[in-house]
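First comes the structure, then the notes that go with it.
One protein chain omitted, others in place.
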Amino acid sequence: MTHLQTTELRPSASIHPSSSSFLKAIGAIVWKDLVAELRSRELLSAMLVFALLVILIFNFALELDPSTRKVATPGILWATFAFAGTLGLNRSMAVEKDRGCLDGLLLAPVDRSAIYFGKTISNLAFMLIVEVVVLPVYSVLYNTNLFNPGLIIVILLGSVGYVAVGTLLSSMAVQTRTRDVMLPILLFPVVIPILIAAVKASSGFLQGVALEEVMPYINLLIVYDVIFTAVAYMVFDYVVEE
Amino acid sequence: MISVKKLVKRFGLKTVLRSLDFEVQEGEFVALLGPNGAGKTTFLRILASLSRPTFGDVRVAGYRLPNQAAAVRRNLGVVSHLPLLYGDLTAEENLRFYGRMYAVPELNHRIDDILALVGLSSRRRDLVRTFSRGMQQRLAIGRAILHDPDVLLFDEPHTGLDQDACDMLDNLLREVAGQGRTVVMTSHDLARVEDLASRFDVLSHGVVTASAGRNDLGGHNLLDFYRQALAG
Partner (left out) sequence: MKPQPLTLKVLNVVSVLLFLGALGMVFLYAPLEATMNYVQKIFYFHIANAWIGMLGFIAAAVAGILYLVKHDQKWDIIELAAVEISLVFFLIAILAGSIWARPTWGAYWTWEPRLTTAAILEMVYVAYLLLRQGIDDPDRRARFSAVYTLVGAISVPITFMSIRLFRTIHPVVIGSNPAATTGSFDMTAKMLVTMFFALFSFSIIFIDLFWHRIRLGQLAQNVEQLKLEELQ
């Protein structure tokens, strides 16, 4: 080899990008996911069809009379959201993995957590869209009024927690051999507190129970959301960096 | 521009790169050759900050990897054999997305310039999904230089392209490299690389076994040089 000079080290530039570029990156990722999805509608249509099919299956599987139906509604709703949610999470990550786009995201000079927050927000958006469609459909099919502000809050809090953990775990699942199958196996045992709290709180609101009785479950949801968003944010680097 | 000393990369118990030394000066166009499994892609991924070195000193564009990775990334453009483009977005939207991720100033202008450079201005509103592989690679190069990086890394960019597409790609590569950038490109296509690069390095069994500038090749064929490097 020819004799070469050593490169000089540049003075250490700040390796902490400014907060505005961090937020811009999150915004860019969310924008990208929404634009791509609104155009192809693959993910949303798959999730919606699946959710409606699940409700249909529950209809025949449980054979509910009107009074039992009232009690079972929160459970059916949340089971539906949980299953349809995994579809969305899987697809969202698969898009990045398949065309090597995850590398494209990792090459950008931004903190890794921007990728996490960006994907989590888009996943949350998709999940909320599905929920917004399922609620009225369920209301009509079962003649139940689901337009309850308390219920909306529970759905919001529950979805946030679900997606916070789900995005982290789907980032892992998409890099394994078993891929799509891996996510529900990893996710469901860990997301049970959300399901418990969300079903109980939803049921409380729908049955017009006193607020003090529902609050413990709401608190549980909030605690879960905060803890797991923090944990996922801290740990995401280990999942995407090699 | 690029300085690599005693780079070792292990995957678990398997050693892929063994005490690799590698230096590239500013403006050089280095072709990295080698058989499959030699570690070219692994090496390029480390330079691209996508993979961490197990041991060794790696410096790109004046910053050290992996500690100063974010600073390195600002000066790096990467094209791999996967397009790194979103099929459901238009060409323009893809560039806009990456432009935002890299905080490229005067983005609209830049997008226009890049699209003109890669010859895709007329297809700017078309979904990348509809592009041929050659067009996707050209757009990928456009994406790679969007933020005007000093260093470009290409991992077998000619993969899957027909002759015409390859020729178009080569013209683009020459133009882009000619702007004073430092380029490292891995390839299996010796004929093409012979015209493009200013230096040829051969990677075999995890180390660089031979390196020669274009002029040093002299009367020898690149193919002979390559075969010799592998045999020795």
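Here the chain labels run A and B in written order, and each chain numbers its own residues starting at 1.
One rule holds for everything that comes next: a contact is a pair of C-beta atoms (placed from the backbone, for glycine too) under 8 Å apart; a residue touches a chain by one contact, two chains touch by 3 or more.
Model, not experiment: these values are computed from the prediction.
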For the chain left out of this view, which of A:Pro149, A:Pro189 or A:Gly208 touches it? A:Pro189
I need the residue numbers on chain A that touch the omitted chain, in ascending order. 165, 168-169, 172, 175-178, 182, 185-186, 188-193, 196-197, 200, 216-217, 220, 223-224, 227-228, 231, 235, 238-239, 242
Pick out the residues on chain B that sit against the missing chain. 11-14
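The criterion applied here is as follows: only the chains that are shown with their structure count from here on.
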What whole-number Å value describes the gap between the mean CA coordinates of chain A and chain B? 35
In the complex, the residues of chain B that touch chain A are 1-3, 21, 23, 25, 45, 48-52, 59, 61-64, 67-71, 73-74, 76, 78, 80, 82-89, 93, 97-98, 100-103, 127, 143, 211, 213
Chain A residues touching chain B - in the complex, by the definition given at the top: 1-2, 4-10, 12-13, 15-17, 21, 24-25, 27-29, 31-32, 35-37, 39-40, 95, 99-101, 103-111, 241-242
